[in-house]
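Below is one structure, written out as C-alpha cells, with a few remarks after it.
The complex is shown incomplete by one protein chain, all other protein chains being positioned as in the whole.
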Amino acid sequence: MNKFPFAFLDEQSKKEIRRAILKGVAIPGYQVPFASREMPIGRGWGTGGLQITLALVGKEDVLKVIDQGSDESVNAVNIKKLVQNTTGVQTTIHTSEATLIQSRHRIPEVPLRSDQILVLQVPEPEPLRRVERSEFKTKQLHAEKEYSGAWLWLFEQIMRYNQTTQGADYPVLVHERYVMNPSPIPRFDNPKINDSDALILFGAGREKKIYAVPPYTKVESLAFDDYPFEIEKFEGKACKVTGLTNVFLDEMTDEVTGETYYVCNDTSFMQEYLEKRGTVNVR
Amino acid sequence: MGYVAVTGGQEAIEASLQHLSYERLKDGKFIDVQALKATMRGFLDQVMSESSLYSENLAALAMKQSEGNVEEAVFLLRAHRSTLPRLYYSTVTDAREMFVQRRISASFKDIPGGQILGASHDYLHRLLDFSLMEETEADVLAKKSEFEQMEVPEKSSLPLDHLPKVMDYLRNEGLINEFPLNDEEPDDVTKESLTFPSSRSERLQILTRGQTGAINSLGYAGLRGYGSSHPNVGEVRVGYQPIHIALDDDEDEYYIGSIKLTEVESFIPVNVSENGKEVLEFDIGYGACFGQNETKAIAMSILDHALENPENTPIHDEEFVLLQVDTVESTGFISHLKLPHYVTFQSKLEQVRKIKREGVPNE
C-alpha cells in the first residue's frame, strides 16, 4: 500500500520549497522562512536538508549522502534509503560522481564542481541566537545589518581564552551583507564555502529556514584584524591509513593498545585515495 | 580494525529494524486495527489532535505500527500528512451546529438546554477494574445489549444540534467585550511559516496541534503565577461538528462529514472603561481540538488569552509558547542528540587542548 508521490512530498510543497531556494540564491546568506513539512525522519535529523534534496532531485540525479564525513553513518544511510525508495535514483559514495550531495557537518575533501549542488543540514540557522533569544529582534538586526552581537561573542571568547573558541558552525559574512551560520561544519571547511564552484544550500527543517550561497560568492569567516581566523590544525599528525596531513582527521583509540591515532574523517575520500594507489580497500 | 564507529551502518540498521519488528510480534499475539479503533478512543483522540490529521483509521494504524507509542504515532501521521495534496479548505463552521454529546458549564448551573454530562472520566473513581483482565468478547456483547435495552432517563429540552452557547447569554446582557466579526482568511501555518508578531489564527493552529502534555503544563503555569488569566470555564462542549466545503465556482456548500471536536470558551474578567467609568467585563479565551481532549482544550483557552495579552512572563510570550509546544519539533531535536557529533566534538576538543596547553593570559 505504498502510495507515496515521487520524492515523497506532494508537488505543491516541492514548488514552495523551490521558490524558497530561489529566493535564497537571489539573496545570498539571507534566511528565507518556509513552511517546513513533517518528514518521516525526526526533526533535527536532517529534515531541512532532506526537503531541499527532495524538492530538487530528478530521475537523472546521482545522490551522495554523508554524515560527519561518512557515507555509512546510520543517519546518512537512512536518508539515502528514503530518497532512493521514493525516487529510485542512483546513489554513490564517490563525491565526483554525485550531482546532488546532502551532508551533515562536513564539506567533502574532493573539490566540488559547478555542476554539483551541496545541501547542508542546519540545526540552528540564526548566528545571533546566542546573544538574542527573540526571533522578532534578530530579524530586525539582520535587516539593519547590525551584527555587533556576533562580534561581541567572539570578542568575549578572546578575552577569556585569548582566542576564539567557536569550534564548528563558525559564523561567516556572506557577500559583505548577511552574517550566516555555515552549519556545524568544522572551521576547516569554512574556506571551502568562499568562491565555491558549486551551489551550496542550507536547510533548517525544525527552524523552518532555507538559505544559500550561490557559486563564486565571497564568504569570509568573522575575525578581528589582529586575531585572524584559524582552521583546526592537526600539527605533527597524519592519517594512519593514508599518511595524508592536509585533511580533517578523526581521533581514534586502538582497542588493544589504547594508543591514540588519527584517520581521515572523509571516508570515501580515503577509500578513493587508497584505490588510486592500488592499496587494499580498508572497508 | 574497527576504526570508524559509524561504518557498517547499512547492515547495522537493517538488523536493528528487524529487531524492532520482532519486538511487536514476539509474544505471538495479534490485535486488528478495527479493534483498536473501537476500544482506544482516548489514544486516537489525542493522536489525531496532535497530528492535526483527522482519521480514526489511520490513527489506529499508527497506534498498531508504533506499538502504542504516542510520540511515534503522531510522527507517522504528520509525515503522512506531508504526502497528501490539500485540495480544499472547509467553510466556516459554527459550534452552535455541533451535534452535542456533552456540554457543561462551570459558570452557570442553569443553562438553556441543561448541563449534559455525556461520557466522561470526570465522575469516575480511578480504581483499577480487575474484571477487565478476564473480559471476553461474549461479555462485551452481553453488556452492550444490556445497555441498549435501558431507557434513556431524560431528554434535552432543546435540539442537540442547535444548542445555544453559554457565551450568548452573557453577550445578550452586554457583559462580554464586543468585537467586530473578523472574517479575514486565516493564515495556514502548514503552508506559510510562522513569523512574529503572530496572528491569532496562527496561534490557535499551533496550540491545537501542540503536544498535549506541553499545552497542559504551560496552561497550568498560567494558573500558578506565571500568567494573569484566571478563567471560569464558561462552556466545554464535545460532539460531532459538521464540515462543509465550497467549490471555487459554486456557491453551494457540500457536506463532507463530521468530526468529533472539543470546544472550550473560558471567561476571563478584565477591566474596561465605559463612559469614564471603570467596569468589569469578560474576555473570552478559546480552545478547540480534534477529538475529546477536554484538559488540553481548557489549557489552550488559557494560553490563547495569555498570548492575546503579552506580558513579561513565559506563558504570555508568544515566541516562548509557540516555538516549544510542537511534539514533532521537540522530540525530534532532543532525540537528534543521539546522532554522532564526532566532527563538532573533534573541533571543540582541538581548541580545549590548545587552550589547556597555552594557558589563558592574565589569569
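As written, the chains take the letters A and B, and residue 1 is the first residue of each chain.
As a convention for this text, a residue touches a chain if its C-beta (ideal position, glycine included) is under 8 Å from a C-beta of that chain, and two chains touch if they have at least 3 such contacts.
Basically, contacts and distances are computed from a predicted model.
Between the listed names "Cation diffusion facilitator family transporter", "Serine/threonine protein kinase", "ATP-binding cassette domain-containing protein" or "Transport permease protein", the UniProt record for the complex's undisplayed chain reads "ATP-binding cassette domain-containing protein". Across the entire complex, the residue among A:124, A:146, A:230 or A:251 in touch with the chain not shown is A:146. Checked against the full complex, the one of A:59, A:160 or A:237 touching the unshown chain is A:160.
Contact residues of chain A toward the unshown chain are 140, 143-146, 148, 151-152, 155-156, 158-160, 224-227.
To be clear about the criterion, only the chains that are shown with their structure count from here on.
Centroids built from CA atoms put chain B at 35 Å from chain A. Only residues 1-4, 6-10, 12-13, 75-76, 78-79, 81-86, 188-197, 319, 323, 328-329, 331-336, 339-344, 346-351, 354-355, 358, 360-361 of chain B touch chain A when the two sit together in their complex. By the touch rule above, chain A contacts chain B in their complex via residues 4-5, 8-13, 16, 33-40, 42-45, 47, 67-70, 72-78, 104-106, 123, 133-136, 139, 160-163, 165, 167-169, 184-188, 206, 208-209, 232-234, 241, 248-252, 255, 263, 265, 267, 282-283.
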